[in-house]
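Note that one protein chain is taken out, while the other chains of the complex remain in position.
Presenting subunit A:
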Amino acid sequence: MDVGFSMSNSAPGEEPPFELAKKVIQKFVQRQVFAETKDEMALVLFGTDSTKNPLEQDGQYQNITVHRNLMIPDFELLEEIANQIHPESQQADWLDALVVCMDLLKKQTEGKKYDRLVIVLLTDLCTQASPDELDIIIDNLKTAGITLQFFLPFPAGDDEEGGGDGDRGGSGHPGAGKGLSREQEQGLDMVKHVMLSLDEEDGLDEIYSFRNALEQLCMFKRIERRPTAWPCQLTIGSSLSIRIVGYKAVMDERLKKTWITVDAQTNKRDDVKRETVYCLDDDNETEVQKEDIIQGFRYGSDIVPFSKVDQDQMKYKHDGKCFAVLGFTKQSNIHRHQFIGNQVIKVFAPKDDEHAGVALSALIRALDELNMVAIVRYAYDRRCNPQVGAAFPCIKQHYECLMYIQLPFMEDLSHFTFPSLENKKFVPTEAQLSAVDSLIDSMMLVEKDESGEQKDMLKVHHIPNPAFQRHFQCLHHRAVNPGTPLPPMEPWLKAALERPEVISERCQAPLEEVKRKFPLTAVEKKKQLKTSAQIFGKDTGEPDAKKAKGDEEEEDYNLADIAEGSVTSVGSVDPARDFRTLVKLKSLPFGEVCQQLTHRIEQLLSNKNTHYYMKSITCIQAFREQSVKLGKADLYNSYLQSLKRSIPNRGLEVFWDLLVQDAVTLISKDEVEGSTVSKNEANQFLITDEKKEEVAAPTTEDTGDVDDLLDMM
């Protein structure tokens, strides 16, 4: 990076090239840090006041400082860039700096494996560079296999072949407007010369402007993983095999790191210890040693002890790595929505094996021409369970391959049936359908442009995963600005997840039309459990739940008592509640309270209406519950028996049916000692009567008619 004095010159209101160059480096390093690539980086400054580099000698290579040697970038480097790098007052020859960089790369990569060597120069080209040794430098770059990239404050050229950002040039770029100095023009010519000698065709594409670079660097690097080769053999039967190599091509990518837990005070991980202990499910929670624990599995209601050793011995075993064809089938038999797993594997022939290439190519083309796929058994290795999947043919301009995608096992599928949508109630009218049609027309994301070529406005697979971008944005913010709240989401990220602007404008009117044509009303949801209980008593008659509910209600009543003052008699608003309260308060004798309650029940029953019936039943339930609690069964039992006797005369069969459904029986000996009713009698109390009634009914009626029965309910 050029830190020489000209780098801090700028037109008023514009950021000096120095600041822009620094930002480019910062963004670049940030991305590298969070992507955790193993790429190493060195930082060489030129135009520095001092000189510190291995080549300095006899006044050569002056004002060039190797700030950091080749190593993996980290936050330390970021902090140094932020705090230690300032514009300085000297100038240095950028070609000299290039030589220092080449020397550094040569020495510090010795013995290391690397894919690529790159030197990135950020400069304004304002210093005179001596072109004497230009050709030697170019030769050396070529032999060392070093790629060059230039970042300049201005776009590379006004001519046609003007590099990657030629179309973006213009007033936005400082320097471009006021024209270049002579040194800069000379420098640019030299840069172009160097770049074109290194790569005749695309050399100029590697010259960028600061602004353009910053735009491209704003997002964090996408997660990249080096593809690992999976060599195997594709087999068809016992004697036909083709050597193949598989690579994961598409994969539901996760963040590489997980959060660790640290102590809030010291921020140290080691201060926190997590310990898991095992205990029996008894009252004392008796602790059990880890060695005394074995594994078991559930087999329905049973738990079957199954030691790890036995499991290993008995488990399904197979021969390991495999890509074996089971058969071939029409592509139309494979349903895309039944794809399973989270990856797609591309299968090639090994790059050094032409014969395998031809054999695989024959298979790929055969499948493609027949519109078929291979169904294969795929096992990654011995430790992994085998899968079944489909290998699709894939023929691209530059290569051919099979694409393997996992298919479901029988156990993975659930077949649900849904009511048909061809129902009269839901079938849309012609007018409605045409409203939907215009909506679709207005929201087409793929359109033909003037030249007749299809243009996709939103290529989702070009958008970086917003979760990762946000994650790194917040981590970066916290690292650089500790103690401040997390920032809002980046505007570009938000925009990337929205409808393209053209679409949202275009679809306004059709959307309004859809809104008019399709009435949509949100249904107010009631609590489902309550309603069913209200209509037909408790459907499951859960004694435990009932009891728990009773206790809960009791709590409420106590609170209500304090708030409302004491209850003096069983009122008509909520007789069951009053009854419970009075029994609890013991201000009146139990018999008296019961009498008040039965009085209210009789009143309620005189209104022949389901609502009143339900209320009576809650009273009877309260009566029963309190009687059991106090161990006094007689009053309740005799009332219920007399009530039952009076049913036919009073025409209360419907009410009685409800009572039966709620299984409100007599209180038996088993529940209250003093009761004269046996458990069996208590249960039969409801049943026998029903039978009698059923027998009696047909004599007066003709054969049972379903509609009548329904009416009765």
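Worth a mention:
One rule holds for everything that comes next: a contact is a pair of C-beta atoms (placed from the backbone, for glycine too) under 8 Å apart; a residue touches a chain by one contact, two chains touch by 3 or more; residues count from 1.
In this text, contacts and distances are computed from a predicted model.
Hidden chain, UniProt protein name from the list "Tubulin alpha chain", "DNA helicase", "Sodium/hydrogen exchanger" or "Pre-mRNA-splicing factor 38": "DNA helicase".
Check A:49, A:74 or A:670 against the missing chain and you find that the one touching it is A:74.
Contact with the omitted chain, checked across A:82, A:118, A:630 or A:663, is made by A:663. Touching the chain that is not shown, out of A:468, A:579, A:636 or A:655: A:468 (per the contact rule at the top). From the set A:432, A:569 or A:587, the residue in touch with the chain omitted from the display is A:432, counting the whole complex.
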